[in-house]
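Supplied in structure tokens, the structure appears directly below.
In this view, the complex is presented without one of its protein chains, the others remaining in place.
Letters A, B and C name the chains as they come in the text, with residue numbers starting at 1 for each one.
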Amino acid sequence: MLAHTAYGKSKVRLVQVARHGDRHDLRDFTVAIQFEGDYDDSYTAGDNSGVLPTDTMKNTVYALAGRGPIDGPEPFALELCRHFLDRNARLERVRVHVTEHGWDRIANGARQHGQAFVRQGSGTRSATATSDRESTVLEAGLADLVILKSSQSAFSGYMRDEYTSLPETRDRILATSLTATWRYRAGEIAFGPAWWAVRGTLLETFAGHESESVQHTMYAMGRAVMDGCGEVARIHLVMPNRHHLPVDLTPFGLENRNEVFVPTEEPHGLIEATLER
Amino acid sequence: MLAHTAYGKSKVRLVQVARHGDRHDLRDFTVAIQFEGDYDDSYTAGDNSGVLPTDTMKNTVYALAGRGPIDGPEPFALELCRHFLDRNARLERVRVHVTEHGWDRIANGARQHGQAFVRQGSGTRSATATSDRESTVLEAGLADLVILKSSQSAFSGYMRDEYTSLPETRDRILATSLTATWRYRAGEIAFGPAWWAVRGTLLETFAGHESESVQHTMYAMGRAVMDGCGEVARIHLVMPNRHHLPVDLTPFGLENRNEVFVPTEEPHGLIEATLER
Amino acid sequence: MLAHTAYGKSKVRLVQVARHGDRHDLRDFTVAIQFEGDYDDSYTAGDNSGVLPTDTMKNTVYALAGRGPIDGPEPFALELCRHFLDRNARLERVRVHVTEHGWDRIANGARQHGQAFVRQGSGTRSATATSDRESTVLEAGLADLVILKSSQSAFSGYMRDEYTSLPETRDRILATSLTATWRYRAGEIAFGPAWWAVRGTLLETFAGHESESVQHTMYAMGRAVMDGCGEVARIHLVMPNRHHLPVDLTPFGLENRNEVFVPTEEPHGLIEATLER
Partner (left out) sequence: MLAHTAYGKSKVRLVQVARHGDRHDLRDFTVAIQFEGDYDDSYTAGDNSGVLPTDTMKNTVYALAGRGPIDGPEPFALELCRHFLDRNARLERVRVHVTEHGWDRIANGARQHGQAFVRQGSGTRSATATSDRESTVLEAGLADLVILKSSQSAFSGYMRDEYTSLPETRDRILATSLTATWRYRAGEIAFGPAWWAVRGTLLETFAGHESESVQHTMYAMGRAVMDGCGEVARIHLVMPNRHHLPVDLTPFGLENRNEVFVPTEEPHGLIEATLER
């Protein structure tokens, strides 16, 4: 009767300071670990003898971080996967998800402080490693990056039925909270530069696109990554449509010049696409 | 290159008042709709001619609610699925998720007010209908029901490695925020009574179980539903372990009597299981 | 130049289990402590010699809880105040705020489980004690209790200017998230029964009132407490207006019967009043 099980630890918070003289590097991670395997006895019989406690999973995050500077979310996710697979014979599939919260250095006049930081804006970086002993899949990603364009965005020519009341527009605000995850092709990847290249390509394409819809711009963004970032094999994009409703000012004796908007959070459109080579 | 797409509307809020004399019934829903189908042109070419706007999806929720009293999240999710499939030739698969926020009547002395309500406690009710024209799957559920037991909960006898520091215990607090989703067997289901029966079975089993772990109690809860609620064909349970850490009072000159705890939210264990007939 | 200072500890989480045979009582508190006094040196000179660490404040919460069962948020707030004043000569004014998160017992057939609980609905209970060695003020309260009435609520006859577009209505939904804080008259108070009496009076009055506005109902609620709860000397009420906008169904070929609403969270009205004897 037990068709599937999984257990693990979520929201393990870790800050690591790497000291290079008077310049410190900061890593700020939230880690989630999930085990699947031969753990049915713990469910059906209350037999914990093969169960690695989730508290130990948490300790492992800190112990591995204690060995030395972490080089990014991707190698840390991969290292945690390997560690758990090596020591847990019952473990068949492990998934490690790492979210990185970015920090910028505080300005020190024209230079930067080496040891003082301000939390970056919207958007986090992520890596997910999933391994089943046969093979390992790594996904890089960014989440919740809030972006907006105030021109080159239209929505018109759509299907209508008796419940359609939305006015067509050739000039609207397009805003979203972008989440993207992607897989790399086989081979050595410089994870940091690759991540920044994908992020830059997504942002520039969003900014420059003549948009007919969220779908249209999403595809252009994914396509630009596939065209410009050769290491990427597959990308999944999720873009809620954070509607900005134009306010009708005519009841107040004013002209509508498409300048005053109400940003709303609910309801929202939700658009997804996956592009593959 | 476009491997998969989906689009829809989320967080459509709806309150419906059904007036039966001086007794009103209240339905408070959050609806999410997702379309999959022949919409690639909207992505690749910016051609919206086959795209039903997500704004129309939202209007449809209100228009269907405007026809008369809704009888629960399950029939409303099914009705929305049918409606969209009937009118959208390009639509291949539609999913409608309805969350119901419960309200209790305010007491009026020993009776109840007919038209005044107080928001129920933790836990929402949900229904998800997914249809691909061939077949329709309905899932009922409850989410985020916060429960705790202060006895009959142990965690001991687990695997240890060099990073294990957790003390074993035969008497701990077990707390979680329960989410469960289940499918019914074929045939007519009285959705309301069935939902309350599943909820009651889950709660009573949680309360009465001699727990060796979250996994152990989760299985007992799922098993009790399978045994006691004949309509249920399959149930999926998710239970974060909301750790309550005992405070060591000995540094303060006090004895530890297992009475003082720090409830924590991060990190947390996360346990899942699916039971099927 | 230092005109005012304060420091303390917030979000101290505490769960206390009191075991009475097979019936357990549960207290679930979030505590905030604030000190004001002769602490300028710690600011201006970095001299910590008179500073009780906020970590010690936190430990004190647990140590006092370790002595035995807490009898409610009011006596615990008062006890913490006294404790800190007795031991900190520099302390001139201390404020302790306790929020209680309620739990109901899980049903056990027609009876109740003694050791298993489900988190209560919306609304928390609170107590704030403020003491300056001369005198102590205690405030009891409830926060964020979400209530709604679907009849006996109007809003009409209001002032209009050129920016007024709101239609008048004699039948609307009135919903709010009630927060109330009150002070008791001098003398012995049975805090638990008094709190429940105030809560009951607020809810019944909300439910039964013929409302011309949030303001109107708020006053009736406060007035009913002053009339019916003799121990209360003063009450402060805050009620955001959680607007439920009627959906215009006529574009969809349906009649508007005042049954379909969109609940919104922003913007919201925000209404306050204080009543005193």
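The criterion applied here is as follows: a contact is a pair of C-beta atoms (placed from the backbone, for glycine too) under 8 Å apart; a residue touches a chain by one contact, two chains touch by 3 or more.
Keep in mind that what you see is a predicted model, and the values were worked out from it rather than measured.
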Touching the hidden chain in the full complex, which residues of chain C are there? Just list them.
1-13, 32, 34, 39, 42-56, 58-60, 63, 87-88, 155-161, 163-166, 211-216, 218-219, 223, 226, 234, 240-241, 265-277
On chain B, the omitted chain is touched by residues 162-163, 165, 251-253, 265-266
Touching the hidden chain in the full complex, which residues of chain A are there? Just list them.
13-19, 22, 24, 26, 28, 59, 62-63, 65-67, 103-104, 106-108, 113, 115-123, 145-152, 173, 200, 203-204, 206-208, 244, 247, 249, 252, 254, 257-264
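Everything that follows uses one rule, which is that only the chains that are shown with their structure count from here on.
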Middle chain, criterion being Cα centroid separation
B
I'd like to verify one number: the distance from the centre of chain B to the centre of chain C, where each centre is the average of its C-alpha atoms, in whole angstrom.
28
Any idea how many Å lie between the Cα centroids of chain A and chain B?
25
Pull out every residue in chain B that's touching 2 or more other chains.
13, 59, 63
